[in-house]
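Pasting a structure below so you can have a look.
What you see is the complex with one protein chain gone and the rest in place.
After this line comes subunit A, so read on.
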Amino acid sequence: MSETSQLSGLDADASRQSDSSDPGLCNRSLRENVRKKVDAETQFRLSLKYLSEVEAGTVVKGNDQLERNLVVVESVALSRGLSPEAISILLDFALSLRVGGNICLRVLKFLIPATIVTQDAVVRGVSWLCVGKMPMSAQVLFVRWVLTVFDLVDCKDQLRDIYGFIFSFVTDENLCPYICHLLYLLTMKEHVKPYRVKKLLDVQAKMGRQPFLSQLLALYKVFCPELVVVSLPSRMKIGFKNHNSPWKSALAAVQRKNRGEVLTDQSLVLAVKEKPTSRKRKLHHLEIPPLSSAFHSSSSNRKVFRLEQLSSFSQLLENLHNIELPAQMGSLLSSSLALHYLDCVQDESASLRLNFWLGDSLHQEFLFGPADGSSEASGEASHFLSMLLSTQHFLQEGFSSTESFLYKFLSVWDGSLFRPQILGLLSDIPLVPSSCIKTLLFEPLMQLYFTSTVFFKCSVIECLNIMLVKWLTWHSVSASEDSLDISLNSTSAMSMTLSGFMDSVMELVRFVGRLATVGLQLENCHALLLCHALNFYETVCDMFLKYSLPLFVMPPVGVFYPALFAVDSVTVDQLGYIMARYRKNLTLAKKQEQQKQQTFHVRGNTYKEFNQLLVTMVSCLWNSKMFLPGMGMEIGEDLLAQSSVPEFWNSFDLIHHPAFLSYAIEFHQKCWPERRDVDLNSIKVGKYRNWYMEFLLNQGFDGLKEFVQVNINQRSISSGSQGDGQPVSQT
């Protein structure tokens, strides 16, 4: 159906109308359409045959036969496009000028390919061009047509073979812009020759500074930087104009019909080079250099691929083995494709070059440079840092120059300048040996931490948490891929024993413990700070299970008790989760130790510490035995009496705990809607207690739920009797 409608729109409409009314009529019109189509096909073939056989010198004026055949072919071409053979025949017919220049132009204008254009046709066209009889307008139109259909030409190797012939037309003033564009599309390294450079420079001397010449010469420079130098002004228009105007709409229409998609404009679009940084600022410390070929490139015959030519990921994959590094390694940071490549670069010099550039830029801007506080400069700086941060995240590794910069910068940082970026970069720091972690990291951080707001404290702890996660991840990967580590250069990858690694982690965990303890005191147990501290311990408690690092560090009391007595239920819930995970980790460690699977040994002290915290937590939340002797935490009796809190042992159980009080009251109201005075102790009686526990744990307190499941045995839950926090046995 669609075929017919393409042939004659009116008929198709008629048949579509008849579709609904009468099946017989429909059939008849279908048959008619098919017949018409066959007729048109034959007609077209005959016309084509006629045109191919037209002899040179045929009279054009008043030649109805010629005119009729041309119209047939033209209408088919504009509606359906032409087959590769038809293109070939018509191109030959037109360029041979058998019927004169005007017809030639007319034919060129309707040469719309339906699918592809054979290379042969284009090569023959170029040979007609070389004959030199065509009028200038026809020559220009032909080259423009080649540019328009360039992406449809099936292959280009023969075209590249006749590069020299095409090149010879650059001296023609009218053709030059189009020839330059065509050459730009065809040029390979082997085409760049000193005499061609000379010729182009001669043309440049004659025609002045022209974008198309500069563009072609710039490409020559990419291939042979030792032959030609060109610097494109920042505001110059780069790229070539589109020359497809006579064919654009018809081509698009035909392609839409034939393939259901529009040919994307693949020719280089005229664009103004982007220049994000203002020219006002004199010192561009932070400008990423543009990609350009190395001057001292290996001049051997080895086929190399320049990063400037890289435009797609598949291209990167195909050429991965022979990509040449750019003149300035820093330029790799400018494109995401280049970053993919950077990830595979295994050249020590290359990474050193990158680090020299990066380190120097950072030092100059943030350490040595004169502070100019303009908003523009700080915008540029923060943009640069963000770029660096996202690059490092992409590579999943920090640069060593960033690391060394940060150590220096921390000692002069005020804690607010570019805080998100600096803390982000800080969390990327690879493992620091325990011997120098204090001076490099902890001391400057501590000073900032204690003199800043609670929000800064939160972000420091968050940053250290991310750092710990990265260290642990790195450990679990490198420990399992022991042999995979083909250390690129024995000097750069530092060897470290497992115990060295554990020492560093230990230092970090202890440090955060101190920060959190003192910070919580200073900030009056700020809920947000507490949350961040607990997030950190969520990482710490799972080090064995998640990262197979046999290291167990309990949270300090300064974190544990504020969390246990917190007024918001989320914190208590989080603490429950952490304690449950500690238990799981310790239990597994114990099991492995007993089975002698592991070579590590967990000290008894660790179990003791954990059990003490666990007993406190269970007796406080579950057993309502707070502050009673033997229940983990004890307070002098006279002090308790002074506080004059009745039944103080009750005050932090799951019913009376300030964090859960609202739930208890809600439960109470649901159970006894008629009761005016609230007696929470009545919840403790009999089945109500179980119902309450069910009610409470279904409020989304998954951490608490896990805590109860792991630590309180089921019998005590179901019987409603006093549970016991089964401690992990000590041996």
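As a convention for this text, a contact is a pair of C-beta atoms (placed from the backbone, for glycine too) under 8 Å apart; a residue touches a chain by one contact, two chains touch by 3 or more; residues count from 1.
Just so we're on the same page, contacts and distances are computed from a predicted model.
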- Query: Which listed name, "Actin-related protein 4", "Autophagy protein 5", "Cytochrome b-c1 complex subunit Rieske, mitochondrial" or "Centromere protein L", is the one UniProt assigns to the chain that has been left out?
  - Reply: "Centromere protein L"
- Message: Given that one chain is not shown, which residue among A:39, A:85, A:161 or A:226 touches it?
- Response: A:226
- Query: For the chain left off this view, which of A:217, A:464 or A:683 is in contact with it?
  - Reply: A:217
- Given A:84, A:177 or A:550, the correct residue touching the omitted chain is A:550
- Query: Which one touches the absent chain: A:251, A:327, A:472 or A:531?
  - Reply: A:327
- Just name the one of A:352, A:628 or A:680 that touches the chain not displayed here. A:352
- Query: What residue numbers in subunit A mark contact with the hidden partner chain?
  - Reply: 197-198, 200-201, 204, 209, 211, 213-214, 217-218, 220-221, 226-233, 236, 285, 289, 292, 295-296, 327-330, 346, 348-349, 351-364, 367-368, 395, 397-401, 403-405, 407-408, 411, 430-433, 436, 439-440, 443, 474-475, 477-479, 481-482, 484-485, 487-489, 491-502, 506, 510, 513-514, 550-554, 556-557, 599-603, 605-606, 609
